[in-house]
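Of the protein chains in this complex, one is absent; all others appear in place.
Labels for the chains are A and B, by order of writing; each one numbers its residues from 1.
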Amino acid sequence: MTDLLYFLDIFGVIVFALSGALMAGRYQLDPFGVVVLAAVTAIGGGTIRDVILGTTVFWVASPIYLYIILTTALLTIALIRRPKRIPKRFLLLADAFGLALFAVLGTAKAIKLGAPVSVAIVMGTITGVAGGMIRDVLCNVIPMILRQEIYALAAMLGGILFVFLSYFGFSENVATISAVSGALTLRLAAIYWQVSLPAFQIIDKEGNSE
Amino acid sequence: MTDLLYFLDIFGVIVFALSGALMAGRYQLDPFGVVVLAAVTAIGGGTIRDVILGTTVFWVASPIYLYIILTTALLTIALIRRPKRIPKRFLLLADAFGLALFAVLGTAKAIKLGAPVSVAIVMGTITGVAGGMIRDVLCNVIPMILRQEIYALAAMLGGILFVFLSYFGFSENVATISAVSGALTLRLAAIYWQVSLPAFQIIDKEGNSE
Partner (left out) sequence: MTDLLYFLDIFGVIVFALSGALMAGRYQLDPFGVVVLAAVTAIGGGTIRDVILGTTVFWVASPIYLYIILTTALLTIALIRRPKRIPKRFLLLADAFGLALFAVLGTAKAIKLGAPVSVAIVMGTITGVAGGMIRDVLCNVIPMILRQEIYALAAMLGGILFVFLSYFGFSENVATISAVSGALTLRLAAIYWQVSLPAFQIIDKEGNSE
C-alpha cells in the first residue's frame, strides 16, 4: 500500500469511528458504549470483507487501528460536550466520507487478492456500508442504506470507477482519488439536494402512494 | 454437484432474492436498496455457513450468483409495479421455498466437507434461516424464526431427512428432493393452517397468558 492509500485508510477509520461515536452521543451511551459503537462502525465492514475473502482480518494484522479508534472515541467524548447539539448533517458527512473511502479501498484490496471484478465491487460495497449498517441496527434504527437516499449506489459507483480507471492504466493513487471523489460527490449531492431514486412503488395520479 | 442440485441451488437463490426484493417493496426502498436487500437475503445464509466451515464462500468462487440476484431484483422492480398489492402470503411462500431448499443443500454441503452430522444439520439450518433473519433485522422486524410459526423446525427437519435418507443409501438427488419436499410441506402446512407449536409459557384456565 502506498503512503497515500495508507493515509486514506486511516482517515476512513477515523471518520467512521467519529460517526459511530456521534451516534452514541445521541443515544447517551456511557464511554465504553461509545468506544464499542465507534469500533463496530469503523472496522465492521472491513472485517466482513476480510472474513469473506478468507484473508487475515486487517486489524488483527495491524492492531494500530484499534488504538486509532480508541483515541478517536475518547477525543470525541472529551471535545464534544453536547453531542445532541451536533447537527445531524455532521454525522451524515462523516458517514459519507467513510462510505466513499472504504468502498474504493475495499474494491482495491479485493482485486489485489485476486477476486473477480464483480466480487471486488460487492466487497467494496460491503466494506463501505456494513459498518454503518451494524451501527444503525445496534441502535435500533433502519439502516441508511435502506432509506430513500442514494447510498449503496454511491458505494458501487466508487468501486466501478476504480475498476474502470485501473483498467485504462491510471496509477493506483489517481484511480483511488478519482473514484473516492466521484462516490463522495454523488453521496454529498444526494444529501445536499435530498435527491433520491424513485422508490420501488407507483405513485398514482393524485400523488398518493399505494 | 449434479445438474439437478445446481438447478435447485440457483432456484433457491432466485426465490430468496425475490423475497428480499418484495420486502424492500413494502418499505419503499430505492432500486439499490432493493438489490442490497435481495442480495443479503439470498446469500446471507450460505455466506455464514461457508465462513464458519472455513471454505471458500460460494459466491466468491462463482460470481454468477451475483448476476442472478441483480437480474432477479431488477426484474422484480420492472414487473411488479405495485409491491404493496402483492399479498403477504406470496412473500411467505417465496421464503418457505428458499428455507426448505437451502436447509437441505446447506446440510449436504457441510457433510461433503466432512462435518459431523450434528454440525451439518446446524449448518443447514443456518443456511436456510440466516438470510431471512438478516433481511428482517435490517427492516427492523422481529425475524420470522422468532415468531410463533413452525420455521426453524422445518429447516431442521429438512436436514435430518437428508441425513437419514443418505444414510439408508438413497441417491443424493432422491434424498435432496424428498428432504426438500418434507421441509416445504411442513412449512406450508404451518402457514396454511396457521399451525404453531405451543409457546414457551402457560395459558391459565381462563385462557389468559401470563
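To be clear about the criterion, a residue touches a chain if its C-beta (ideal position, glycine included) is under 8 Å from a C-beta of that chain, and two chains touch if they have at least 3 such contacts.
The structure displayed is predicted, hence computed values, not measured ones.
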Hidden partner chain, touching residue among A:V13, A:I77 or A:I177: A:I77
Touching residue (missing chain; options A:P63, A:P87, A:G114 or A:G169): A:P63
Selected residue (touches chain absent from view) among B:I10, B:L92 or B:V119: B:V119
Listed residues B:L75, B:V137 or B:L188, member touching the removed chain: B:V137
On chain B, residues whose C-beta touches the chain left out of the figure: 51-54, 115-116, 118-119, 122, 125, 129, 133, 137, 140-143, 145-153, 156, 196-202, 209-210
Contact set of chain A toward the excluded chain (per top definition): 21, 24-25, 27-37, 39, 47, 51, 56-57, 59-60, 63, 66-67, 77, 81-85, 137-140
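Just so we're on the same page, only the chains that are shown with their structure count from here on.
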Cα superposition of chain A on its sequence copy chain B - rotation in ° rounded to nearest 5: 120
